[in-house]
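Here is the structure we will look at.
Taken from a larger complex, these chains appear in their original positions, while the remainder are omitted.
Letters A and B name the chains as they come in the text, with residue numbers starting at 1 for each one.
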Amino acid sequence: MRQEIILSTSKKQEIIDITPKVNEIIKKSKVKNGLCNVFAVHATAAIIINENYDPNVCLDILDALNKLVPAGIWRHDKIDSNADAHIKSTILGSNETIPIKNNELYLGRWQAIMFCELDGPRSSRRIIVTVIDD
Amino acid sequence: MRQEIILSTSKKQEIIDITPKVNEIIKKSKVKNGLCNVFAVHATAAIIINENYDPNVCLDILDALNKLVPAGIWRHDKIDSNADAHIKSTILGSNETIPIKNNELYLGRWQAIMFCELDGPRSSRRIIVTVIDD
């Protein structure tokens, strides 16, 4: 069973918790135990899993990425000024695969599944959620 | 089929080979061919795949991470002094999905699946292993 989440982003860089939306899709699927793949169909965004309880963790993640991969110094910037977003997306990865237990994402207490915008704002970012029975 | 591995870690940072434990779970599942997802339910740990034959590879991986993401300079450190572990966990990723062939992990000669402790020592780190038939 596959369903899509469509998001608008409002900043150049932004991390958005999508855990409740992914859990809604799993609930509809009625899959009790299995795997859930969450996939961003974009080369300048990523899917990550980490803490959202202290929102500073997300700001720290973006700060660290910006220190590691500064903007404006790459070949691709000559035709489109977002090479850093492509590199960050490649390092973080476009997808995560998470166990399903009792018809829900089986995450740890401090884990959330999040969409990471790296070249926003954009009006229709698409995330594909695929649910597989085990 | 899903089963858990529980580990204690003894150092601040530590990489532990879990390949034999994951293979035991696959053996019990009797799945001959398919996929195995290995997922750490923690925001300050990660699952990685690399070489364990020369243990220096694991030390080099931790050294590289510590150079890229130093400790103690992030916003989240004001409430919990482990922001660097959250950032490293996000970069490495909490999970890996590996093919199963002949009722075993189908890894390369130099590949092992390993738990990466980034904020230890901790007494009960949990890893979820999910086995799917193809």
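Just so we're on the same page, a residue touches a chain if its C-beta (ideal position, glycine included) is under 8 Å from a C-beta of that chain, and two chains touch if they have at least 3 such contacts.
Predicted model, so just to flag it, every value in this text is computed and none were measured.
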{"item": "Given 2 placed chains, full-complex copy number", "value": "3"}
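The definition used in the following text is that only the chains that are shown with their structure count from here on.
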{"item": "Distance between the centres, which are taken as Cα means, of chain B and chain A, whole angstrom", "value": "20"}
{"item": "Residues on chain B engaged by chain A in the complex (per definition of touch)", "value": "1-2, 35, 37, 39-44, 68-69, 74-76, 78-80, 83, 86-87, 89-91, 93-95, 97, 126, 128, 130-132"}
{"item": "Residue ranges of chain A in contact with chain B within the complex", "value": "33-35, 48-51, 54, 56-57, 59-61, 63-64, 68, 91-93, 96-99, 101, 106-108, 110-111, 132, 134"}
